[in-house]
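The other protein chains are all here in position, but one chain of the complex has been omitted.
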Amino acid sequence: MKKRKVAVLGATGTVGQRFISLLAGHPFFEVVALTGSDRSVGKRFGESVHWLLATDVPDGVADMEVLPTDGSVDADICFSALPTEVAGDLETELARTGHHVFTNASPHRMEPDVPLLLAEVNFDHVGALERQRRERKWTGSIVANGNCTTIHLSLALAPLHRDFGIERAVVTTMQALSGASYPGVASLDALDNVIPYIADEEEKVLEETNKFLGGWNGTDFVPAGIPMSVHCNRVSVRDGHTETVSLTLRGKPSVDAVKASLRAFRGRPQERCLPTAPQHPIVVREEQNRPQPILDRDAEKGMASTVGRVREDPILGTKFVVLGHNTIRGAAGASVLNAELLVAEGRVG
Amino acid sequence: MKKRKVAVLGATGTVGQRFISLLAGHPFFEVVALTGSDRSVGKRFGESVHWLLATDVPDGVADMEVLPTDGSVDADICFSALPTEVAGDLETELARTGHHVFTNASPHRMEPDVPLLLAEVNFDHVGALERQRRERKWTGSIVANGNCTTIHLSLALAPLHRDFGIERAVVTTMQALSGASYPGVASLDALDNVIPYIADEEEKVLEETNKFLGGWNGTDFVPAGIPMSVHCNRVSVRDGHTETVSLTLRGKPSVDAVKASLRAFRGRPQERCLPTAPQHPIVVREEQNRPQPILDRDAEKGMASTVGRVREDPILGTKFVVLGHNTIRGAAGASVLNAELLVAEGRVG
Amino acid sequence: MKKRKVAVLGATGTVGQRFISLLAGHPFFEVVALTGSDRSVGKRFGESVHWLLATDVPDGVADMEVLPTDGSVDADICFSALPTEVAGDLETELARTGHHVFTNASPHRMEPDVPLLLAEVNFDHVGALERQRRERKWTGSIVANGNCTTIHLSLALAPLHRDFGIERAVVTTMQALSGASYPGVASLDALDNVIPYIADEEEKVLEETNKFLGGWNGTDFVPAGIPMSVHCNRVSVRDGHTETVSLTLRGKPSVDAVKASLRAFRGRPQERCLPTAPQHPIVVREEQNRPQPILDRDAEKGMASTVGRVREDPILGTKFVVLGHNTIRGAAGASVLNAELLVAEGRVG
Partner (left out) sequence: MKKRKVAVLGATGTVGQRFISLLAGHPFFEVVALTGSDRSVGKRFGESVHWLLATDVPDGVADMEVLPTDGSVDADICFSALPTEVAGDLETELARTGHHVFTNASPHRMEPDVPLLLAEVNFDHVGALERQRRERKWTGSIVANGNCTTIHLSLALAPLHRDFGIERAVVTTMQALSGASYPGVASLDALDNVIPYIADEEEKVLEETNKFLGGWNGTDFVPAGIPMSVHCNRVSVRDGHTETVSLTLRGKPSVDAVKASLRAFRGRPQERCLPTAPQHPIVVREEQNRPQPILDRDAEKGMASTVGRVREDPILGTKFVVLGHNTIRGAAGASVLNAELLVAEGRVG
């Protein structure tokens, strides 16, 4: 298969760096363009990036010139790690000019013709692309990721909603610093501290989870309608969001039935053996002190969610802890998997 | 007033150190004895302690000899920071031999004749001391603290339960490292990590909260009977437990009514102006990113609980975040306040 | 004594906050004005500051209006925590218009008529103020602090240079995050990391130490001329710079003689019992694992340097570790002490 040309938009940030790292040597994709802000445009990527990953900048990438983010980007597929403030307009412009945009940015997520795609969970949502292209008269397209917290929560909830039905959920998150990008959280706020607030995050988790777990009726998205209460916190962890979940499932399934549902979960990426697909999208652990960020964030190369401490909840019925890598499966990796899936299904280009 | 002679049992641990620090220059109490394990007995305290507080060991204390913990301790009042494994028997022996023991250890907490005392909340529970002395034939007594997580949760819940009635609560904790004493949590487990489990903690929070908020009918404790779901986590914070709380209050009070109830809360320690009593047992903050451990754990010298982000909960009705210092109000400070109260009320000696 | 009116310039930063905290209830000074950047001017201080200290904003201060930094500031004495980029010109303007500026900023530090004052060490340098006022035709004045690393190093070196003479020194620093102000170091750079570089810091330590330890010949400063090699590192510590020092002293004094020299050190602030003066400017500890930031940064309310592990150095002769609070004695506290000294000596106003 001839590799598709791809661009990374907003390549210098923490998510942009993850894209570059995940796309190095990718069997489907070849990075031919990197874009950045005015501050970086025209410079070598290696010069303009504050690289934060333990692996070096991949060969060849360091010497690429940072380009402006506009319709002239010469790539079929664009992976967007653009900042919220500019992502909306720039992504629209790129889709209009024929680019297939897979984005981590939030502006388009909740639009009625933009699939918020979680590859194992709601592939039928790509039906919305026809409406998107028709009504917007785009030759390209936009497919969105959820936010990092929502992705791992929704992965864990998806099989439970399908197998039992979720009536309500109460969630508390302990989110990693890399979720706030770079420079993001000041070290003086992070060290020896918890910050019990992340702007707009609780609302996003509620809305996006209900879009992920909802349906597509051929014309519109139909939200799942699950009431949720969310408390979001920032903790002193580099990567890996940890979330405690209490929820009510229809029919009061046993703890064993819940674990079995989580363990059995597979989706189209696994069927098609996509390169970035985790073998087990959900890893269930039995140790009572797992999952932990340092031990579990890299499970399945950071593409799985790890669930532990599944047990009865005296109020809601069932509870557990879920953890996942926020910049891999929770961001760049989710986009790459989405793009792999649409390419494999012949839905792109 | 002549100062009472007091001993600190288990003086070398993190809670023992807090006792010593809080008792330095105390108007009611004079530390005359420190006890420790076999490893320390006979040594100077200054030699045997791994001191962890930013203030130096108080003058005079460093040179005291560490004594064994037994009935020969020459003090009316004993503050116990003994380890769980030995606390039960040793405290019984001391109470039998005429000592008034105020303890942070867990073994006696749930016994039917031991007051689990939170000074502002359930002073009537000291009625159980008569039964305790009568049935056990003790000349001394045991009064217990709750565990550190429970104390701050119960302080925040107490006015709400009194003013409205609590029907149920879902709680997630993010607990500080000092709660596990010293050496406690290994740095390799704490750095860049969250541990989603603390042995026996979730059970303790449930049971002890219901004892704190329940009544004393003259013969027995009557638990409050509030169903609770608790998720306990350890995070990389030195001091200060943060807890997210979703709860259902009878009559669906408004957010303003909830805040007013919390702010108005006072108890007998405030009426009697006890030396260690916080002016406001509960501090309510309006900033959306508070409370935070580094900013709020020392509120009212560590003796208050700080509540923030009071807001509606779409599932349970009300939610907020509560934070407090786990080794001051959550442990040593609570015992000292309990002792002050019983002395002031003439219930000791 | 009537309190002098003082202003804090650049009041919202980490050093500005320390000034406000140290000046609360000060017997000599009363804060009447706070200045800030355009972003803050006109707002209430409480609104515009990201407060980072465990104690609350002092009463009265939160409601003060943030003013612009210019000659209209109505205060005799100005404590400057201005950012480097703007401090030079603004401080000049204030001195020209009659204000006595005590500054933590670096632009004026090495000027030939500006005293770089370390209150216990080089009071004779204030002789330069006459030259400063005469040549610059200022009615006010500028007195500078050294940088935070240099202050603690120079405090420890001062008695040794006076008693023995220092021939050379090799220094490695492990500096706290608050030294980079706020937001300063990103948490993603700080967590689980050491950064072996701080811009311009090694040069400053060399130059400023030699100015501190040098003389004033009535016309010019005469640098001490001590060759030094400095390695500066940033570590994951909130407050408190730790420095390892290997140095050659004339006459090869014994370890005991070195400790005696450090312990005996006193200066004019101690003689005059100034309110902010530490009783012991240098605390010498015997424990082999001290000083440590969490245990020693608050020694003498953060105004002392703590020295430990004094021992023979097989190459340079003597070595030890010195630690001190970087935003108290290393910044705001040093300025306040300097101002107290000049007021007490009748050299201001």
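First chain written, first letter: the chains are A, B and C, and each begins at residue 1.
Convention: a contact is a pair of C-beta atoms (placed from the backbone, for glycine too) under 8 Å apart; a residue touches a chain by one contact, two chains touch by 3 or more.
Nothing here was measured: the structure is a model prediction, and the numbers come from that model.
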item: Among C:Arg4, C:His125, C:Arg238 or C:Lys259, the residue in touch with the chain that has been omitted; value: C:Arg238
item: Touching the absent chain when the full complex is considered, from C:Ile20, C:Leu129, C:Val143 or C:Met174; value: C:Met174
item: Those residues of chain A which, in the complete complex, touch the missing chain; value: 51-55, 191-192, 238, 294-295, 297-298
item: Residues of chain B (touch criterion as defined above) contacting the omitted chain; value: 14, 52, 177-178, 182-192, 236, 238
item: Contacts of chain C with the absent chain, listed as residue ranges; value: 168-170, 172, 174, 189, 191-197, 206, 227-229, 231, 233, 235-238, 242, 244, 246, 288-294, 308-309, 313-316, 319, 321, 323
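FYI, only the chains that are shown with their structure count from here on.
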item: Chain B and chain C: spacing of chain centres that average the CA atoms, whole Å; value: 40
item: Chain A and chain C, separation of their C-alpha mean positions in angstrom; value: 47
item: Numbers and ranges of chain C residues touching at least 2 other chains; value: 52, 191-192, 238
